[in-house]
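The complex appears here minus one protein chain, its other protein chains still in place.
Chain nomenclature is as follows: A, B and C, assigned in order of appearance, with residue numbering initiated at 1 for each chain independently.
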Amino acid sequence: MNKGQRAEDPGIGSSFEKPVDRLMSRDGSFRVERIGESSGLREGFVALVTMSVGRLVLTFVIGYLTMNLLFGSLYMIIGVENIGNADLGTLTGRWMSAIGMSVQTLTTVGYGSLVPSSPAAWLVAGVEGVFGILGFSLISAVLYARFARPKANLVYSEQGLIAPYKDGWSFQVRVANRRNTLMVEVEARILLVMADVDDQGERLNYYNLPLQIDKVTFMPLSWTLVHPINAESPLAGLSMADLTQRRAEFLVILKGMDEGYMGAIHARHSVRYDELVWGARYVRAFSVKDGATRLDLNKLSDFMKVDMPARLPA
Amino acid sequence: MNKGQRAEDPGIGSSFEKPVDRLMSRDGSFRVERIGESSGLREGFVALVTMSVGRLVLTFVIGYLTMNLLFGSLYMIIGVENIGNADLGTLTGRWMSAIGMSVQTLTTVGYGSLVPSSPAAWLVAGVEGVFGILGFSLISAVLYARFARPKANLVYSEQGLIAPYKDGWSFQVRVANRRNTLMVEVEARILLVMADVDDQGERLNYYNLPLQIDKVTFMPLSWTLVHPINAESPLAGLSMADLTQRRAEFLVILKGMDEGYMGAIHARHSVRYDELVWGARYVRAFSVKDGATRLDLNKLSDFMKVDMPARLPA
Amino acid sequence: MNKGQRAEDPGIGSSFEKPVDRLMSRDGSFRVERIGESSGLREGFVALVTMSVGRLVLTFVIGYLTMNLLFGSLYMIIGVENIGNADLGTLTGRWMSAIGMSVQTLTTVGYGSLVPSSPAAWLVAGVEGVFGILGFSLISAVLYARFARPKANLVYSEQGLIAPYKDGWSFQVRVANRRNTLMVEVEARILLVMADVDDQGERLNYYNLPLQIDKVTFMPLSWTLVHPINAESPLAGLSMADLTQRRAEFLVILKGMDEGYMGAIHARHSVRYDELVWGARYVRAFSVKDGATRLDLNKLSDFMKVDMPARLPA
Partner (left out) sequence: MNKGQRAEDPGIGSSFEKPVDRLMSRDGSFRVERIGESSGLREGFVALVTMSVGRLVLTFVIGYLTMNLLFGSLYMIIGVENIGNADLGTLTGRWMSAIGMSVQTLTTVGYGSLVPSSPAAWLVAGVEGVFGILGFSLISAVLYARFARPKANLVYSEQGLIAPYKDGWSFQVRVANRRNTLMVEVEARILLVMADVDDQGERLNYYNLPLQIDKVTFMPLSWTLVHPINAESPLAGLSMADLTQRRAEFLVILKGMDEGYMGAIHARHSVRYDELVWGARYVRAFSVKDGATRLDLNKLSDFMKVDMPARLPA
């Protein structure tokens, strides 16, 4: 039997055919494979905005090469004779002229050492110039959309702690803004997930863990989220072995505004039973120097062990 | 007499001179023709941002051709003699030079095989260069605004179900995010519309259908919206024939945030009486593999029939 | 003595040394002159974003001419001899070469009929090219920011009505979205302002007028805002003469989301005592055709007179 108020399924699902390894990864993403995704221009754009930097650069490079090859071939097809000053001598020369013509048109540099000299060439060049501008407009839009999408840069303590609090104990995790901007109106919530596994598969139970302070007006320094483990807490009476056996996972959800963007931010983090320290307290990560505060992000995970019974009071 | 709490008119209107075919189409839009719409620069921009892709491309192509024709004509009017290296021999040659001059200026490629050679030509070219840059700036803005406008890509089960729920029945409809991004803080609401038609025209009645869960924190998988049909539900005691005769329409309204954008999303969907299955339950659309979840969007509409009386309990 | 609950000052101020003509103009702006405004790059940008289209075009044209004159002068100062192919013969020719050089560089067209031919010329050209790109980037940003700023295009009935409602009377004003996009989650509020003038100046009293429906989920058609004038209403017992003498002004405030933008919209409107019809009802502005609805915005202000006593019941 569990103590504490059961929370409703937060939208992840509570019944699975087989055990799920970990609901949320440490960076707050869910491990879900999607079959039957749709395509379309908009989805392509969203994909460009959300993919990794490496893949994005690769996509751009391939796109740029493809466009030049495509229009270069078009100039070859209509004939390089349609390009003034083209090198007509060898096939290599012809291709170089065609590709050069394409490069200077697609980038809109237009040196003019090679120039369209027939209606057909003007037509291809007129189309390519537009593609060039549109293509680079698209790249601008993607770059801007990537950067402009409000995204927190939060850092969490590597471990969650079962830490002393007043006369009893608490679950604590520490968070700070890694970015040199101010986060304001920050709200925090912690959901505890504990699994029951039987032959039917896995049943997940969700519990809201009330926090000592769940909203701060500013977050210039680190913030320690504290869930006091009183008699109503679902953690009351449990031991580390219980948490391990039930594969406890603490989902940390933060909402707020980052003044570097002035947009809403929604950040997530997960602390699993094997990232939990039984009996410890965080060491202060900031100090005061010349009347100003100094926050050392490298100390965010620092803690010191304290004595603690093997089982939390019920 | 109807059971259930009547809701206020949600802004659509409750009294019509003649029956309205369907209030909302499946994609969530209303079929309203508007007479006396305003025009203006801003409205033109909004139109470009919200029109279909096909019409947008057509608009751009026509605009590009028109600009080149316009400025080509201007070069013809001031005389192609003002363009250095122009082909003055034939009328075709003169037009080709004028159009070529325009194309390379509008795209800002500026090969330089044709060049302004008089103050008049420099004036036209100086104006055209600005128009080119501004025009393509506008295109960038339109592209960006189209993509950046937060828009959900939700997919709904093709049918709504009257499905078993605990000891009784429920109205259910299933929804999933087709996009590979996470939707968070999603709220759902279902409005039932049933019509009374008499000689005066049509009177619409609105009912809020309370949901078992009406807000989820995350939506990584599919979400089944469940309205339990208890004695207070406006559906209590009704049969399929009743729903058909009263032209029942379920308006599904979802609000949330798509992390691909981090902006507010407002999505709508409509399930009409003829898209309803009387007695069925959805088949689970996700499975667990290697500890991770796999969601098959192609299975979102899959259901299996169950036995059910012709009339819901009152 | 007034009936009705006095509302707090909504931020406009309640005490003035002399009577204020009209608090809010019909387009929702306040007539406030500001002395001591700040300047700065950001404020300049905000000014470009919010000024009228005419002034914006003028500003751009003057800016473009100024830049060309400036850089043209620079080329003259370093000497047109530094430009290859320049016309060195006459002063006019020299200026034309300098200006042409500037135009093709600022627009980044770069025909190349005129080319930098010395380090000094390359320096000026290198700087001007950057200014050109930055300048046009700024124009793009201004254009985008102007269009992207969510702005409602609402139209209101020209008059507010004192209209029949159930067994009594009501204050009504009608509003519709002129744009062919959907407005959702629209909230309305009406504030009545009535003045008391004495030797000390003017004292304004504010009253919240409760509405029959103050929030709609969608607004595809017109929406009639209805304040029922019951015994608690501040309008109870008043006559048209009272409203005129106290210079009654109804401030209409709408908040919502326009799906053409998916951003928050805040719209205002004002109905003054001399825009009020004593005893009338609105004529329906939409009709049903082929099962779809047709909204005629030209009929939005249409009403028909009804008999009404000179004084509202107290």
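Criterion: contacts are C-beta pairs under 8 Å (C-beta built on N, C-alpha and C of every residue); 3 or more make two chains touch, one makes a residue touch a chain.
Nothing here was measured: the structure is a model prediction, and the numbers come from that model.
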Of C:G84, C:P210, C:G237 or C:G279, which one is in contact with the hidden chain? C:G84
In the complete assembly, which of A:F131, A:Y144 or A:Y165 touches the absent chain? A:Y144
For the chain that's not shown, point to the residue among C:G72, C:G112, C:P220 or C:P234 touching it. C:G112
Per the touch definition above, residue among C:K151, C:H227, C:R272 or C:K299 touching the missing chain: C:K151
Interface with the unshown chain - residue positions in chain C: 8-13, 16-22, 29-38, 41-43, 45-47, 49-50, 84, 104-105, 108-112, 114-117, 119, 122, 125-126, 129-130, 132-134, 137-138, 140-141, 144-145, 149-151, 191, 201, 253, 255, 263-266
Note that chain A touches the chain not displayed via residues 53, 64, 68, 96, 99-100, 103-104, 107-113, 136, 139-140, 143-144, 146-148, 151, 153, 155, 178-182, 184-186, 213, 216-221, 223, 257, 259-262, 286-298
Just the residue numbers, please: which parts of chain B touch the chain that's not shown? 108-112
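Operating definition for what follows: only the chains that are shown with their structure count from here on.
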Chain whose Cα centroid lies nearest the overall Cα centroid: B
Over half of interface residue numbers shared between chain A and chain B means same, under half means different, so which is it? different
How far, in degrees, do you have to turn chain A to put its CA atoms on top of chain C, rounded to the nearest 5? 180
Rounded Å distance, chain A centre to chain C centre (Cα mean): 37
Which residues belonging to chain B are in contact with no fewer than two other chains? 104, 108-112, 140, 144, 151
